[in-house]
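Only a single protein chain was left out; the remaining protein chains are all shown in position.
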Amino acid sequence: MSEHVDSVKTYTAVWLILLVLTGVTTGVAYIDLGAFSVVVALVIAAVKMLLVALFFMHMRHSTRLTQLAAAGAFLWLFIMMAFTLADVWTRGLVGTPGR
Amino acid sequence: MNTAAIEQRENYLNAGYGLKSWLLTKDHKRIAILYLITVTIFFFIGGIFASLIRIELLTPQGDLVSSETYNKLFTMHGIAMIFFFLIPSIPATLGNFFLPMMIGARDLAFPRVNLLSWYLLVIGGAFALFAMLAGGVDTGWTFYTPYSTTYSNTWVIATALGIFVSGFSSILTGLNFIVTVHRMRAPGMTWFRMPLFVWANYATAVIQVLGTPVVAVTIVLLFCERAFHIGIFDPALGGDPVLFQHMFWFYSHPAVYIMVLPAMGVISEIISVFSRKPIFGYHFVAFSSMAIAVIGFLVWGHHLFVSTQSVYAGLVFSFLSYFVAIPSAVKVFNWTATLYKGSISFATPMLYAFGFIGLFTIGGLTGLFVASLGFDVHVTDTYFVVAHFHYVMVGGTIMAFLGGLHYWWPKMTGRMYPENWAKLSAAIIFVGFNLTFFPQFILGYLGMPRRYHVYPDEFQVLHVLSTAGASILAIGYLFPMFYFMWSLRYGEVASANPWGATGLEWAMPSPPPVHNFDEIPVVTHEAYDYSTVVGEGVEVG
Amino acid sequence: MKLPLFPESASNFAPDVDHLLYYLVAVSVFFTVVIFAAIFYFAIRYRRRSENELPEPIHASLALEIAWSVIPFGLTMIMFGWGANIFFKESRPPQNAMQVYVVAKQWMWKLQHMEGQREINELHIPVGRPVKLTMTSEDAIHSFFVPAFRTKQDVVPGRYSTTWFTATKPGKYHLFCAEYCGTKHSGMTGWIYAMEPQDYQAWLSGGRAFGSLAENGEKLFQDLACGNCHKVDGSGRCPSLAGLFGRSVQLADGRYVTADEAYLRESILQPNAKIVAGYQPLMPTFQGLVTEEGVLQLIEYIKSLSPQPAAGAGTTPAEINVNPGAATPALSNR
Partner (left out) sequence: MAEQAHAHAESLALREQFNTAEQQKESSTFGMWVFLVTEVMFFGGLFLAYTIYRNTYPTVFGMASTSLNAVIGALNTAVLLCSSFTMVLAVRASQLGKRKAIVIFLILTLLLGMVFLGVKAYEWNEKFVEHHIPGAHFHFEGMAEQGPAQLFFTLYFVMTGLHALHMVVGVGILSWLLYHAARGRFTAEYMTPVDIAGLYWHFVDIIWIFLFPLLYLIDRHMK
């Protein structure tokens, strides 16, 4: 009944990459990349998340439904952020305080 | 009829007696009955607050209660009605009872989680009730900061905790419905053979799962700010009160679709059965439920048009708010088209369905009014908005809830309700409702602000009209309470399919056995194929 | 027994909003009548004659579905455009608007004219002249709502919010607080007196003046010793304030911000939020040291340092040819 079982080798490889990426993201933070540093931090975190989700959480061979659910969660997170930032970033753009 | 025959046959009601069999049940039907009792209690608590408000507003000076009490009255009316009646009512009672049966399952995917959901609602309700009895809360059901965190000295935290706990009841019900619909449909029950009631509850479950956690975390932040005086939404400490409004309405607008979508599902069932025709444009009505669920998350900013939200965000939210109105319009047109060339019976559920379509149409159209930026600037926070959402919530959800209750009562209890009393109360409710809330549209455009305890005396006549309507409405709501109880003992015994309906739930005896189906049915027909039902000796109630 | 069914139309926005209302009501009545008629006709025409009657199932028609999706959508887009147009006009007060400062506090409105007049829960304004209100709150969120003018704007603590209107009909109009703000929320009301320009002038000169806002601002500027750092020639450790108002300022992180009232208020109460390029974050916060009225006076003083005369500061308003009594007076200053 057990579906595809990954090998220990795969898990170890993913684990080591994750540790390396943690080191990288910490190191990169000490370099002054200006506004770009938050982008780099988020990209590295996203890569680590995908690694954990695909390999450790067996997303690779799970049903399309669970993949859809995960994608849906991040789409809704994006909707919440995008529309709230749409307000915060365009406040006062019309030149009148409070509009 | 042989009432004795009902007693012998084993069904979910006589499968066990005593408190333990009810309080520890894992049967979705019994949990639905527990929910029915809980939401009815909260409906009447909310109703008492509503009648006090309406009596208070008879006079411009506000002679019945002090302003503090009045502020608590409208707040507790809002909280009791929204969080403890409207949100759980249709999904948790009618949805819990009939969704598994309609898709041919023996129970929901996680029966114990279902029971936990009911307990969470009761615990949350207990917190809210304690707060009401201990002194009440006066922040409005919206808890806007910085008033709720800094300036209100009432039971804000206890009530917020109650809503936080009952929110998880809504989340877990949604989770249960999604997994059940995806994983436990009977063989042959494809997505487009499912009844539209199941589609509506599925779309509601998606909203519950995606929206409710955000209000949960907003309440956590509200609690932190109020308890520890740290400024998340407090402008003096650099916080942004409008951010609270964004996070609150991100959930609370989709929450109004949690309240109305299941009602639409009930109406689709009733319209189809009592005109004995499949719903016109089944696919469009099904997809419009999903469309409302999705687009419902993109429009919350229309609650913030005058709250110093930026003009450009206002434009975006106003534009998208018109997108979410289209699926609702499509539904109303399809229901009306279903009546064409049908065989329409005027049983009580159908009267409630007609009432729903009429009142929901007015409610929806006035939604178009308030979605328009320039117009909303004038009418937001006035009685125009109060009238709009009561037309959709009371004229829509409660009419559909009563219609669904009357439609499925024979199946739930094995007894028929008294038809004439039911028709009378439906008529009284319809008249009382319109007399209560239509004058409020005029009041709103005149500029009468919401949540006012004292008002200029030129508004008094309209308020008196509204209060008169409210008293008729209150009487109308008492009728079903009595004759439903009466029908449990003296009602005519109901057959398995008194209305000639097509759902799987009508294929089993009333009241249904504990495991719903002896044999999991194989579904071969479309959703509303009446050729399979008419022809047997069908006594129509 | 007074029973008004329609609010007075007393501002430049009122006719627009009323015409939008007529359009909205027309569309709604049309659809309501169509649906009600269809239901009643079908219900009676196709009522159930016999129990075993089985009507022909009719499933769907794509054309009909598209029709009753696209047509209503078209109608709603007109609603959207019309409403957005009004909203956009309301968000940009004209340059020559008469400035009034509003400070809302739990359960009263404090209004201050440029010339120094202070009013509680009352606002006297001349007819035919655009009036811009710059508002803030000292505690909870309030909302400045004048039904006769069809305008409403939340007054949020911690920032300025703006609303403007031009009274077109002399009279006494309700002022309500429209955002729930506590015990006496329903008592936080007042009156707007729209007066003929000459009556307004009489009221203005008659009222006890406390010295114009800018003068009080200058006194406060000296009391708080702002001058030690903000020297006029800019030699101090802080930027000079001469000619600052309305200018675009470059911040430490390179962004450009126009120095409007909101920027000045934030720089006084939370100086570290936006630091000017080339300067250190040395300025202490005046949060709690300066009242909201004090901040307004300081801003008026800083405005008076700007070269172009701040609109309405003490100058007699230009004669506006308003033909009183006309239904929708032709406003020359549009």
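Letters A, B and C mark the chains in the order given here, with residues in each chain numbered from 1 onward.
By definition in this document, a residue touches a chain if its C-beta (ideal position, glycine included) is under 8 Å from a C-beta of that chain, and two chains touch if they have at least 3 such contacts.
Given the structure is predicted, the values throughout are model-derived calculations rather than measurements.
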item: Contact list for the unshown chain, restricted to visible chains; value: A, B, C
item: Hidden-chain contact residue, picked from the options B:16, B:60 or B:213; value: B:213
item: Residue numbers in chain C that touch the chain omitted from display; value: 252-253, 269-273, 275, 281, 283-285, 287
item: Absent-chain interface as seen on chain A, which is shown; value: 1-2, 5-6, 8, 11-12, 15, 18-19, 22-23, 25-26, 29-32, 37-38, 41-42, 44-45, 48-49, 52-53, 55-58, 62-63, 65-66, 69-70, 72-74, 76-77, 80-81, 84-85, 88-89
item: Missing-partner contacts on chain B, residue numbers; value: 100, 105-111, 171, 175, 178-179, 182-184, 209-214, 216-218, 220-221, 224, 228-232, 236-240, 243, 246-247, 515, 519-520
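Convention: only the chains that are shown with their structure count from here on.
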item: Chain contact graph, described as a line, ring, star, complete graph or other shape; value: complete
item: Central chain (by mean CA position); value: B
item: Centroid distance [mean C-alpha coordinates] between chain C and chain A, Å; value: 41
item: Length of the line joining the C-alpha centres of chain B and chain C, rounded to whole Å; value: 36
item: For chain A, residues that touch 2 or more chains besides their own; value: 92, 94, 98-99
item: Overlap residues in chain C, where contacts from two or more other chains coincide; value: 88, 91, 153, 156, 159, 161
item: Residues on chain B engaged by chain C in the complex (per definition of touch); value: 62, 67-68, 70-71, 138-140, 144, 146-147, 150-152, 235-236, 238, 240-242, 275-278, 280-284, 305-308, 311, 314-315, 318-319, 322, 325-326, 329-330, 332-334, 336-337, 339-346, 354, 357-358, 361-362, 365-366, 368-369, 371-378, 380-382, 442, 445-447, 449-458, 461-462, 528-531, 534-535, 538-540
item: Chain C to chain B touching residues, read off their complex; value: 1-7, 13, 16-17, 20-21, 24, 27-28, 31-32, 35-36, 38-39, 42-43, 46-49, 51-61, 64-65, 68-69, 72-73, 76-77, 79-80, 82-88, 90-91, 106, 139-141, 143, 145, 147-148, 150-154, 156-159, 161, 174, 176-187, 270, 287
item: Of all residues in chain A, those that touch chain B in their complex; value: 65, 72-73, 76, 79-80, 83-84, 86-88, 90-94, 98-99
